[in-house]
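Heads up, this is only part of the complex; the chains shown haven't been moved.
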Amino acid sequence: MNKSQMREAILAAKQSKGMSWEAIGEATGMSPVFICSACLGENSLLADQAEKLCGVLGLPGEVGAALQVYPEKGQRYQEMLSDPLVYRLNEVVMVYGETLKEVIQEKFGDGIMSAIDFTMEVDKVEDPKGDRVVLTLNGKFLPYKRW
Amino acid sequence: MNKSQMREAILAAKQSKGMSWEAIGEATGMSPVFICSACLGENSLLADQAEKLCGVLGLPGEVGAALQVYPEKGQRYQEMLSDPLVYRLNEVVMVYGETLKEVIQEKFGDGIMSAIDFTMEVDKVEDPKGDRVVLTLNGKFLPYKRW
């Protein structure tokens, strides 16, 4: 069972159980963003995490095995880029990428925000003028080594 | 004076004054991220904001006029993409773009997070295992119109 078949199996089980990513996150003790990314095939799970997820969604062991395979990440990016929701995220990097370089490096020195030692959360903030999406990205600062 | 000349003038003044974006933000009553993006030429300022900034950095009126011009955004993206700091931000969209679509649309319905009615902050969280960069993106949810 490859990542693509695994993904179909999980999405089908999720829909028939009527569970949200929020609920799946809670039931497995993981963040909804992370568990969703693993189910879509963009992260791998440890054996016990995979087992717990399969228990929650009633999925067979081969799905759990596929969840532990180390993925090739970012395969669907080009395809997703035409979608307005994903493009807006990309636009933030287009418009503010240099700004973030200025502000982060001023605060931390020459280096980067890790996208590996990294977590992300999505929150909904209700607002009478229109609810707001709040994304919190949290990555370790890695200074460039000089040698 | 075009945006590129404006930008050089501001960065030179900022360096000679020895002011950080944080300090400039405080002195002008704006967010450091926003004021930085306007100085780099990615956002425009209102007349009084431009005047305040010129006052803080001791810059002539033509800089203030250039700050009010509506910019063509995102012009430096392709050039910045080879830089590791900017690429890591892009990688977050590559790896998590579809996940964010799943999680945001499950919480809010079919629509997008605006990159126009949008704010962003950068924070430094100290950590003995290595300080962390925390980015907070806050955008209005816009549902797709059906007509």
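A and B label the chains in the order they appear, each numbered from 1.
Quick note on the criterion: a contact is a pair of C-beta atoms (placed from the backbone, for glycine too) under 8 Å apart; a residue touches a chain by one contact, two chains touch by 3 or more.
Here the structure is a predicted model, which means the values were calculated and not measured.
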{"item": "Full complex stoichiometry in copies [only 2 chains shown in place]", "value": "10"}
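Rule of thumb we're sticking to: only the chains that are shown with their structure count from here on.
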{"item": "Distance from the mean Cα position of chain B to that of chain A, given in whole angstrom", "value": "23"}
{"item": "Chain B to chain A touching residues, read off their complex", "value": "20-22, 32-33, 36-37, 40, 42, 73-74, 76-77, 80-81, 83-86, 88-108, 111-115, 117-118, 120, 122, 124-125, 127, 129-142"}
